[in-house]
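Structure incoming, see below.
Excluded from the complex is one protein chain; the other protein chains are retained at their positions.
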Amino acid sequence: MMPLDLPSLHARLLASAPLVQCITNTVVQQFSANVLLAAGAAPAMIDHEADSAQFAGIADALLINLGTASNHQLLAADAAISVATEIGKPWVLDPVSVGVVDFRTLKIRQAAAARPTVVRGNASEVAALAGAGAGGRGVDSTDEVDAVLPAVIRLAQATGGVVAVSGVRDAVVAVQGAHVQIARIGGGHALMPRVVGTGCALGALVAAYLAAGRALGAVPLAGDFAATVAAHAHFAMAAGVAGARAAGPGSFQVAFVDALHALNAGDLARADVQLETRAL
Amino acid sequence: MMPLDLPSLHARLLASAPLVQCITNTVVQQFSANVLLAAGAAPAMIDHEADSAQFAGIADALLINLGTASNHQLLAADAAISVATEIGKPWVLDPVSVGVVDFRTLKIRQAAAARPTVVRGNASEVAALAGAGAGGRGVDSTDEVDAVLPAVIRLAQATGGVVAVSGVRDAVVAVQGAHVQIARIGGGHALMPRVVGTGCALGALVAAYLAAGRALGAVPLAGDFAATVAAHAHFAMAAGVAGARAAGPGSFQVAFVDALHALNAGDLARADVQLETRAL
Partner (left out) sequence: MMPLDLPSLHARLLASAPLVQCITNTVVQQFSANVLLAAGAAPAMIDHEADSAQFAGIADALLINLGTASNHQLLAADAAISVATEIGKPWVLDPVSVGVVDFRTLKIRQAAAARPTVVRGNASEVAALAGAGAGGRGVDSTDEVDAVLPAVIRLAQATGGVVAVSGVRDAVVAVQGAHVQIARIGGGHALMPRVVGTGCALGALVAAYLAAGRALGAVPLAGDFAATVAAHAHFAMAAGVAGARAAGPGSFQVAFVDALHALNAGDLARADVQLETRAL
């Protein structure tokens, strides 16, 4: 496996300021937008069913997170996913709390069936979406990343795209033919799960990096894999910087947004990323 | 009256990380979730009408705040309240802006008729809900806590639960037989009303402490009274710490979240709480 060129992806994100349509939950809209802006992307939370399809044709990437979706936002998500799928625009599904309650689980499964470019969740969510595990108690993860790796690989086969799992050490997985590619990203900080929406905002940043990768001309699966790793590395490095400065979760959140912005493109070359290729 | 064992409630909250279902207004969802996370609880803002009843059976406590409720969220609140009532799960009603506009007032009165475990509001709101006072101009309080104490007691009799009033010195009230128990909690900081959602987030923390109290095996009214006092004491102590560090409402909010997280369980023994028992 070739090393991933994360600095080029970051540089491209900064140069292109990809426009990310976020159909996401109202708890994290502000934080997700600020994360995108700090990292150099441009957010747009256009989530009305009458406008979402048209805007999906304008945006560079799409994030779907049904965490507090009303029926209106569910219609908007359906429409945007259809457009993204049709025109080959990259999109991310964040399956918040899938497996916890039935209606939401149904809607997230329907979205996953549309084969998202990337699924990003915590271990409980990814396991539940793959048909294993109970889905935890909501947004917190109760399974560990390694324990759910078989489910992650199964899900990656089912969607044909990338699957990312957040944990103490994140994992990004893609299945190409008879091989599984796995990247493990370290860094981060223990205060991260004490700030609401860090996972949700990471999903938005993955969408931004997918757009940057496509702009670099990367081929879909390999390029999307690299872009997803870059987003996780950017997040983890910023969290490490923020954790060293923070006195608690409030100041961590502030320092984290500062650190996302301060990171130079070249810095991603120093990210803690381990690559592995396995036979299926 | 026996002294309240606030440190044990705090320790139990930290040990059990109660899952709080928040059906709350979109202005304060992020802040409320961050307050819960900082204090050691787990938030879940599941507010779709098709999922809220099921999730009310999973969560450890419920918060209802109809501050920006759409018709969908109103349906979700009705369903969750029904489940909580039926299975005896503790729930908090925050009557934001009751008495200010008619439709909202009707909906909040309907929720209050379901006998919430705790009602928490400012003086204007509690007075309006008890049938006295005009309800202020929105979220700010124009009555003082002492002036509305008769209305608070009347409301506590009507609901059979605890009623808490936020002000310069908060009051927590419960009526047991022929006696009224009153706790007054000092501390806090003048910048608190300059940050949106501090009252709303306190309602969420009360729900978390109610769950902790129930987990300790406390009897409903006395235990819920102690839990409500503990939440107010935790909040007030953190606000005092934050106020000493803040340069304005922006840095106050950040320091407040840090302080909620930094508070050790034993610290609540030093809270400024005065207890009083009166004949009805």
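Annotations for the structure displayed:
Read from first to last, the chains carry the letters A and B; within each, the first residue is number 1.
Heads up, the rule we're going with is that a contact is a pair of C-beta atoms (placed from the backbone, for glycine too) under 8 Å apart; a residue touches a chain by one contact, two chains touch by 3 or more.
Fair warning: this is a prediction, and the values are worked out from it, not measured in the lab.
Among B:Thr26, B:Asn65 or B:Thr228, the one in contact with the hidden chain is B:Thr26. Across the entire complex, the residue among A:Ala38, A:Val98, A:Ala123 or A:Val273 in touch with the chain not shown is A:Ala38.
Chain A meets the missing chain through residues 19, 26, 29-30, 33-34, 37-38, 42-48, 50-51, 54-55, 58, 70, 72, 253-262.
With the whole complex as reference, residues 25-28, 30-31, 67-71, 97, 100-104, 137-140, 193-197, 246-251, 253-254 of chain B touch the missing chain.
To be clear about the criterion, only the chains that are shown with their structure count from here on.
A straight line joining the Cα centres of chain A and chain B is 34 Å long.
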